[in-house]
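The complex appears here without one of its protein chains, the remainder shown in place.
So, subunit A:
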């Protein structure tokens, strides 16, 4: 092996070329690169040396931000804000009051960026001010747009539209468009304003104008300001700066995000809805017209359409819903044709009722790096978005990477929580990869006595334990018990009431520390790192090349296993019997030991089935090389998967370890054999759909029982499924799901394009930071209690979860419920303790502390809500209910949750406004979009294969927050013009909204969700571009199974860079798939266009309308 520690940041190693695909070589497998083993040292670089973040210009958050005014792009943080041109005026108000929230959060330092951003945005947004009306008190967030705004919005849209629309249709715009891309787009808009308001103005102006109207209507809106958000970009610029910058920030941030986008979009919608609903009030005739225009869905037709198109959407919805009483007349009939016409004119008019798709909230990528101090001034800071790039300074609270809460302020009572409807959970990712610049996690050794713990609740000493009585006793921050300070831990208190040594003792000043475990924490000696590979050699596996790919991947990955004598490996193969290999044999060949009894398995040897890698590497490699040929003529098509993992388990039983299984077909014989339920399900379709979800439940309990036994002996199972057909992942995934492992799914397996990913997945699986034989418990302050844990683990006693293995990606969700009240100004503490063994055999206790303020204000809850975390929580809950409820129920649950949350906000936090407005909390402004995406995700789609859905569900259960969002709301960028975007820098700033509207026939697009990577090639692509990227000259010449090769040209290199950057970021090699327009693959690609209307789902705009309608209904 390499001398380097597995995690060392050494140069990314190149992927050994897989036999089958040459290309792979080109692609650097950055993924493999891992972090420092034990988190303690941040060696870091998670992925290849070059961090995207660093490279980017944006580097300093603060600094960078400022520039903003001009540079819209930065927006990332600011996000959407800018978009809305119209509302300048209102801004003014953005009184601090509103911001209050922000402030609190506001550790100024951190926030700064936001503020700025916000500023910019604000400027843009402010136009809305009027709208902001939502009572200041309410929190800025809301803003959403009131009816009026809607109009404005429209207005906006138009404005923006021109831009946008322009691009899409007419190429010229394009260039611009590219930059703009969704997020960008927003920014661009704003830019325009800045640059030359005038120019752009026309559009903008329009909006503004429109605003007035709004204002009018919105009268109610008046409120103000908090809305700094008023998002609409263009206008306000100036203002923004002024006001916003300061205060705001906090506020702004929110507002920014939310505000702008939200407001607009909503507005749009709201407007429309409102129109519908309260036709009388807002909906001016205008809208209708627009609406009509929309009706004509044809975007392509004209550049100008942009705006219209949206409207169109709007209209549609109304009809669908039918609900809006008021609506009737207006929207529909109007001017279909109008659309095309004048963006400007139309827009404004229509505005009211319509939503401008370009203005509705969308995630803005943020490529700049922020520095996040976890606490300041003895206050917890609100962490930045999980998907953004940030550096953590641990000041007492843990890094949000390790643990973050859906709410950054804890509701004092359960009632308050249920009123908000928001989920309340912690996402714990205890071994999460740190950013290279993060504070390292300190290792603290208490020697013989072990770490100091509360004698009642057994929680570990932490920064929030209060020492009193001259340090002689300390009060547990979790249970409130007063403990004697151990004699050798005594220290006087300083004048500030803190121990004098508090800053020297890391456990007293850091949020996360690792204690060296004493013997007391060990049932036995720490286990060695044991890896046992089980390879399917049945007919199908051999013929599809899966066996060869697995052997090759394992062979190459051996080098990435932890070095040293403690690393043991074993190999077995299986078809309808299980073949072990005695790897320690004098003779030239290994010895194959066949266990034929697959109903009651056993290990064939006591020793030598698992051998130290250092001693037997050669024979292991030789064996792996020969396995494919040994079974070349194997005619056995059955697979005894259950028996095989049982046998593997028996081999690992004495030590524990990881069992990595490569499986290609449905387990058909032996213990835990399964039937082809999918086919049966299909034939019984009539009984069908209601029972369909049962196919997502494990077929029986055999595997579950086995898995629990595995977990008991610290055996973790990872399964690599290289299948061509149904393999019943619902049943199989129980095993990894219970043992802390995971499922990898390659369907349909291609010997050409998949070995690369297989290898990289395996390599990362083996080399990523991980721990063994772990036990984890989360403790919380009195007043709360842990309700449930969710993720991949085994739970044998109520309080702890057992993790035979835990790695840097596994995330565990912990939900809580109130059993008491909190005082308004108290803090609620959470402590996660993970006892584990490192790959080097050290026993450690990682203690992660988070202390959050309690609040009895609903507004605070909304203001500090953590969207990404909440969404991850919702996602996981959806995944866990898939097997239990029918799809439509699950979708409804999710939608209702979204509606309830927004309704709660609307009802209790938003300032009085007309019911025609859809108001979104700034922090959660993307919730509807994500909810929509979730409803359309693979797992919840009606047309998904059962295996895909099961895989999705099992994948989601342990998914980290930062990957949860892209999984559901993928990132799309264009790649035909990569070189043109060069100066723009990072790819993340060029995301395109997931709407077919933004797909052009002459473009090539890359869409990735952290798992799959689809490359879509339009049918009019420039042959030159094709040649550059793929080495072919026509679309027809493209291979169906894509293997990316790097050619010697800028574009290809750039693409390669982009791929690597994405891979690093996602810690995944990504499964490449080529999609061609007009092909089934093209349809597949289009199914990711979440904002589109589909057979089974609403478009984004329609969805907003729907949500709005529902809220209105509830309000009424």
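Here is the rule we use: a residue touches a chain if its C-beta (ideal position, glycine included) is under 8 Å from a C-beta of that chain, and two chains touch if they have at least 3 such contacts; residues count from 1.
One rule holds for everything that comes next: contacts and distances are computed from a predicted model.
Missing chain, UniProt protein name, picked from "Protein transport protein SEC23", "U3 small nucleolar RNA-associated protein 4 homolog", "Pyruvate dehydrogenase E1 component subunit beta" or "Serine/threonine-protein phosphatase with EF-hands": "Protein transport protein SEC23". The hidden chain makes contact, of the residues A:596, A:748 or A:1037, with A:596. Within the whole complex, the absent chain has one touching residue among A:506, A:576, A:752 or A:775, and that is A:576. Taking the complete complex into account, A:630 is the one of A:475, A:522 or A:630 that touches the chain left out.
One chain of the complex is left out; on subunit A, the residues touching it are 539, 576-577, 580, 585-587, 589-598, 600, 602, 604-608, 626, 629-630, 634-638, 669.
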